[in-house]
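Just one protein chain is left out here, and the rest sit where they should.
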Amino acid sequence: MLDNLVLVLSITLMYSTPLVFGALGGVISERSGVTNIGIEGMMNVGAFAGVAGSYVSGNPWIGLLCAGLAGGLVALLHAVASVTFNADQTISGVAINLLAPGIALFACRRMFDGAAMSSVVNTLPKLIDTSGFGDSPLSSLNLDVTVLLGLIAAVVMWFVLYRTKWGLRVRSVGEHPEASETLGISVYRTRYICVILSGVLAGFGGASMTLAIISQYTQTAISGQGFIALAAVIFGKWTPHGAYLACLLFGFTQALTVMLGGGSVVPTQILAMLPYVMTVLVLVFFVGRSVAPKADGVPYIKGSR
Amino acid sequence: MNNTVIKVLRKPITSAIVAILIGFLVAAIVLASAGYDPGASFAALFSGMVGRPRYIVNVIIKATPLLLCGIGVAFAFKVGLFNIGAEGQYILGTVAATIVGITCDLPAVLEIPLVVLSGTIAGALSGALIGWLKAKFGIHEVITSIMFNWISLYLCNYVVSLDAFHQPNTTGTYAVHESALTMILPNWKLSAEGQAALANFPVLRDVLVRCDVNVGIIVAVVVAILIGWLLKRTKVGYEMRAVGLNKDAARFAGINVEKNIVLCMVISGGLCGLAGALNITGILPHGISTLAAFENNGFNGLSVAFIAGCSPVGCIPAALLFAGLIYGGQTVQQTMGAPSEIISIMIGTIVFCMALGGVIPMLAEHIQRSRAERAEQARKLAAEAGTTPVAAPAGESDASRTSGSAGASSSEAEASSKTTESNGSNDKKGADGDAR
Partner (left out) sequence: MEASSDYAVQMHGITKTFGSFTALDSVDLDVKKQTVHAILGENGAGKSTLMNVLYGLYQADAGEVYLGGQSVQIQSPLDAIAHGIGMVHQHFMLVENFTVTENIILGDEVCHSLGVLDMARAKKEVEKIVREYGFDVDPDAKIEDITVGMQQRVEILKALYRGADTLILDEPTAVLTPQEITQLIKIMRGLVARGKTIIIITHKLKEIMESADACTIIRRGKYMGTVDVSKTTEGELASKMVGRRVNLTVEKGPAKPGETALSVRGLHVRDGRGIEQVCGLDLDVRVGEIVGIAGIEGNGQEEFVQAIDGLAKVDSGTISVKGEEIQNTIPRNVLDHKVATVPADRQRFGLVLPFTVAENVILERHGEETFGKGATLDYGKVRSFANGLIKEYDIRPADCVDSLAGGLSGGNQQKVIIAREVSSKPDLLVAVQPTRGLDVGAIEFVHKVLIRERDRGAAILLISLELDEVMDVADTIAVIHHGKIVGTFKQGTVSEEEVGLLMAGGGKQ
């Protein structure tokens, strides 16, 4: 019983961590007023860059840094399109979701002799060394260090958004950019920073998949997590804490799927639908008309043209 | 002469062509920096696309589902909805068509419409549900669509696993009954007499025998024209466009916004479902298989729609180009060893440039404005020189009027109107328009 609980907890945290980073990226970008559907692509690039960094340097931490950097670079594209050129942010995001996995896989094939997957690389350490626990239920406690990093990122983002002047400014830019501009806050700069930051976080999210969970990059390492993270942003009402909890819930349904998967009562394929069905139900019954930041997705065109 | 330049720059197709050129340029740079010869790679790409009649036919076959999904996405986008659920609706179309095609065995006259229709309806229902959730609960269609994509994928896998459909020792289902097939002369071309007849026509033989030639593309092209006509020339289309561009004004004018949203998603989903069904009846293996990941027919439909600037008829060349790039991309990998993902990079760049689409009409404006400024200066100089002083030029604000017109999507247009309202340029509009 207890070891099952511990296992559920472990799996929940494992699955939710990449989502947490992606969702936090979504929160920061959308809070500043830029819709970021490209989270998926940024995670994908991060997933590869993390592995590549770890492969080249042998140090997974350097890999993690590379992942953030790569995600941020891709996000820069989105920022240029949506902030400077007032492009349609949804289309730009879709483009990034095409472009980024292409780049990642292209680079992967270049690096690993044409294979669509990388070698196994050094991964980030576990949070707790379970080797000493013997047969106790705690031995199945499998926590990656990224779990802690995700939690820290969420707490820090909450603190910055709600307790510091930068947070106040970011929120004002997402709600009423004209008002911010009249008070001397640069809407463009704020949005650039937030979008790039969202890419960095998404990159970490991708790396927390490949550098912690599967220890290599494959074509399907990131398959839909970015989109689920976006759902978590909405479900969490555009707050870091809300999004974090939403990710935990998604992780939990995944864990349930894994745990129940052994039984024959419900077919695995039906069980696999659970997280997605639940998202829709949750949105229908608990969220309703959600309150996005007022200027979310609306290009800001400066007065002086 | 200069006017022609401006006109050309304003045309949406100019944006598309420039985007495609940039796509090739970026791909060339990436190839070159990775140590491949771009020229040779593109040559391989094109020979893989159009090098043989059979390649061309295969491109067309591949283009069919992309075209139908593209039209579905483009249509929804015109109504202000972002149907990223095309993928799931496509899958549901294949699933429903497979189920019906295996369980029912009727004469072709009945079987084909039944199978194709069932796939269409499955996609339409999924679309309807997404539309209804949006209209009724205000849940953003992007989120529900994405969830439905996964639900559809697992549903597909579930159906494959059922004993009634699963073909033992494979990862797929049985094929649908032969009477459901929409291929062109599927039996005759393999029969002895067919082979004999074709022996004299090597090109035709190559095309017919080695490709899954089917009627899908005809259906898709007809649908493209039909949807274009629906949007532009009918009252329903007019209502839908009004809803897409300004929900509030549409509702105010007595248009039933919710009904139009659901109806639009029904049609959009139906088109994606149709794409799925036609792929089951039209190409091998005429059944579904376990999906480890998305096949991307629906997602690629998104790209097709955006390259086409969301024009249904424009989706025809866009889908052909897209299918050509994907199909020809395989040759690049085979002959050059360059990863075929170069195609994803190219397509991603093209779509990205289409997102920046406003830039080129903006360039047109810029040219026009600076010309107007020069003319104004000349006039001022003339006035100072003592000739007739000229009053404010008529049509002076043409440049500002056209802002955001060409190829503007709903959100862009809405946003630009919002900003014009708030940044005080009402001032100048009022001044030049009202006070006459």
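Think of it as A and B in the order they're written, each chain with its own count starting at 1.
Methods note: a residue touches a chain if its C-beta (ideal position, glycine included) is under 8 Å from a C-beta of that chain, and two chains touch if they have at least 3 such contacts.
If you're wondering where the values come from, they're calculated on a predicted model, not measured in any experiment.
Pick out which of B:Asn3, B:Thr103, B:Thr234 or B:Gln334 touches the chain that's been left out of the picture.
Final answer for the missing-chain contact: B:Thr234.
Which residue from B:Val159, B:Val221 or B:Leu245 sits in contact with the chain not drawn here?
Of all options in B:Val159, B:Val221 or B:Leu245, contact with the hidden chain holds for B:Leu245.
So which of A:His78, A:Arg109, A:Arg169 or A:Arg191 would be touching the chain we can't see?
A:Arg169
Given the full complex, what residues of chain B touch the hidden partner chain?
Touching the missing chain: residues 233-239, 241-242, 245-246, 248-256, 369, 372-373, 375-376, 392-393, 395-397, 399-405, 408, 410, 413-414, 416-417, 421-422, 424-436.
Tell me which stretches of chain A touch the chain missing from the display.
163-166, 168-169, 171-172, 175-176, 178-185, 294, 303-305
As a working rule, only the chains that are shown with their structure count from here on.
Report the inter-chain centroid distance for chain A and chain B in whole angstrom, where each centroid is the mean of the CA atoms.
28
Sort out for me which residues of chain A touch chain B in the complex.
Contact set of chain A toward chain B: 37, 77, 81, 85-92, 94-103, 105-106, 109-110, 114, 178, 219-220, 223-224, 227-228, 230-231, 234, 267, 269-270, 272-273, 275-277, 279-280, 283-284, 287-290, 297-303.
How about chain B: which of its residues touch chain A in the complex?
Where chain B meets chain A, its residues are 30, 34, 82, 84, 133, 137-140, 142-144, 146-151, 154-155, 157-158, 161, 292-294, 302-303, 306, 337, 339, 341-345, 347-349, 351-352, 354-359, 409, 411-412, 414-416, 418-419, 422-424.
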